[in-house]
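Heads up, one of the protein chains got dropped from this complex, but the rest are sitting where they should.
To keep things simple, chains are lettered A and B as they appear, and every chain counts its residues starting from 1.
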Amino acid sequence: MTYTRAQTNARLDHLDSAAGPSGMVIGDSVPVAKTFHIWVDAGAGYSGDIGALTQPTATPGAAYKNGGFTGLVRIRGSRSRFISIGIETGYQHLSSVSQQNAKAPGFGTTDISATLSAIPLMGIVTLEDYGILLDGGVGFYHLHSTATVFGNTISSGEWDMAFVIGLGAKFDLGWSFRLMPELQLTRINDQSRSLLAFLVRIELPLR
Amino acid sequence: MTKNRMKQLGPLLFVLGLLISSSGCVNNDILLPLPSSDPLNSRLTNSKPLPRSALRYLNGVYKVISTSQRGHTLFGDRIAVKQVDKRISFFCSNQYYFSLQTGIVDSLAILEGFWRAELGTQQGRAVMSLRSDFASHSLDSLVIDGTWTGDKPNDTNRFTLQYLNPLADSNDHFLIVDHHGGSNGAGLPYEENSLNGIRYTQYAGANAIELDVQITADHIPVLFHDANLSTNLVKGEFAVGPLVNYKLSELRALCTLTDGSPIPTLQEALDVIDTETDYKAVWLDIKDSSGVAPTLPIEIAFLAKEKAAGRRIDVWAGLPSSDHITAYLNDPLHTQAPSLCELTPADVSNVNAAVWGPRWTVGDLVNQAKGVRSQGRKVIYWTLDKPEFIIPFIKAGALDGILTDHPATVGYYFYTR
Partner (left out) sequence: MLVLLALELTGNCVSAQISKAFPRLAVDSLHHIIDTLPQPEIPGIFCPRNPEPGETVFALNLNVTIAPRDVVRDEIRQIPELGLAMRLGLPHHFGLGARLNSNYVANQLSIIPSWSYSFGSLSFGAYTSASLWLGFAGFTGFNTFAMGFSNAPGITWGFQADDFLVSASVEAITNYWHYTQFGGNVVHRQIAEFEGEAFTFAVEQDAFGNQRINWGLRLEYTTPGYQLWLAFSDTRKRSLTPSFFFGIIL
């Protein structure tokens, strides 16, 4: 683990503050960092439904597309760089379908055009060391569907509980920015849906 | 430092790994197919039908006089045998049941079909026989003999039943109301509130049925329990959120029930009940009070059709809340639409409901139930599933039916009491 000069100085400052006039550390205590740090990061990438790889969700004859753009924003804070807690939100395009002459029992056939997207609102815990980040979180996903059927467009959605884990790495870009590629797995529990996302984040410390 | 930090990450990696693994562990309902018959070996091939009147003669409580130890463990020592439509059902003590199709081959009456657990996935086939002229002989000499097979190869067990005594009620005065329109609590491979569920749950012990009614965006009553289209109940990635956001045509295009069948309308369900079942009553559980107005005309039209055909099926509009009662009383059609009120006996009188449907968790309420019944109304408790809760209610009497997810279980304890 390589520490920046600023990190080294911060740690030495804390040792100094616990030391007495002689410069000795007094007692058994290790000084605890009290400064609260805040980071914000924004990322973009691609996500898809893992289940769809083995269980096709579209009917035969449909032009079904699994996955799409993912954009996430996260703000997190901590007194310790090692573990931090934050909130994440954003937008994920999950799937789309276009089908002609789909059957609607009792109503003949119709053309269907539909998309499914999600807006997450997750509480995230991040563990970070040696340039590796491990995230875990719980929260809610707002699933939203827009479908055009029989010439009518329906927009409908619901909130579902979800869990997320992620594994990423961190690279210094300079000027305090960091580049963080990440692989993220989300389970939307009530929908029995698992999403796999790959995204690249850029992080900026705010404080 | 490196090793320590790696060790420290260990438990967290473990927990997060469990999160990953648990993401795959959430079960969807498994709609287990019924054990299939072998057409080449079916003993009902080229059989003549057995008349219903003859099948009714078989109704009774039977003693299991011969089977394997496993058979006694699964099916118990006494069985309630009952005619249902053109089939015979057996209701057993450990929440198992048989559904057997019937026919005459040569001089034998053949009963052939499947057995199944109401809870769990155990099932198998069964073939029984008795003399074809059984209806002209004394019941005391009635013996039904045959075999049942398990899910393992060559797992064939003898199964012999001897008549003991009549059923507690052969005329379906006591209503065993199946929950959720054919709930797969009866172990059937059909989704709840589906037309196949309605068709087949009668063979699992139900002689009445409860249908959950939701309203679409174009005000059509359909059978569906939840307010939202969840993956527990539907297949259709792009049908998300409240059902009321979708017209019926849009629902039909975008999704099906998990067993692949379309979400049925209330009208379609009543038509199936009328033409393909022997149900004696239908409880319409209207989920939202806004559904009362669209539902009453369908109920009234169905009752008129039954009356004209000389058939009797009771249909009750369910009123589970004061909002429902208000909507019902404000509807000009309410005097023609019998109702079932779930609140207090005073509310039952206020709306002049035909049935009081109290929650079983209030206790057996014997005195109140007797008072309601003395007014010529029925009392049906809901929703009783576990034998230890069903038995006290049956023993206490003062009830006309039970709403349940396990009709075969209620059937066993009621018919053998």
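Some points to look at:
One rule holds in what follows: contacts are C-beta pairs under 8 Å (C-beta built on N, C-alpha and C of every residue); 3 or more make two chains touch, one makes a residue touch a chain.
As the structure is a prediction and not an experimental result, all values here were calculated from the model.
Only one of B:82, B:116, B:225 or B:334 touches the absent chain when the whole complex is considered: B:225. Remark: the omitted chain is touched by one listed residue; of B:120, B:260 or B:397 this is B:120. For the options B:58, B:79, B:111 or B:365, the residue in contact with the chain missing from this view is B:365. What chain B contributes to its contact with the hidden chain is residues 1, 4, 7-8, 10-12, 14-15, 18-19, 22, 25-27, 29, 119-120, 225-228, 230, 232, 358-365, 385-386, 388-389, 392. Looking at chain A, the residues touching the absent chain are 1-3, 5, 8, 11-12, 15, 23-25, 28-30, 32-33, 79-80, 82-83, 125, 136, 138, 161, 163, 189-190.
Criterion: only the chains that are shown with their structure count from here on.
Centre-to-centre separation between chain A and chain B, using Cα means, comes to 44 Å. Per the touch definition, chain A reaches chain B in the complex via residues 1, 57-58, 95, 97, 102-107, 110, 112, 114-116, 127, 129-130, 134, 136, 143-145, 147, 149-150, 152, 154-158, 163, 165, 185, 187, 189-194. Contact residues on chain B toward chain A in their complex (touch as defined above): 1-2, 5, 9, 12-13, 15-16, 19-20, 22-24, 26, 28, 228, 230-231, 237-242, 245-250, 252-254, 262.
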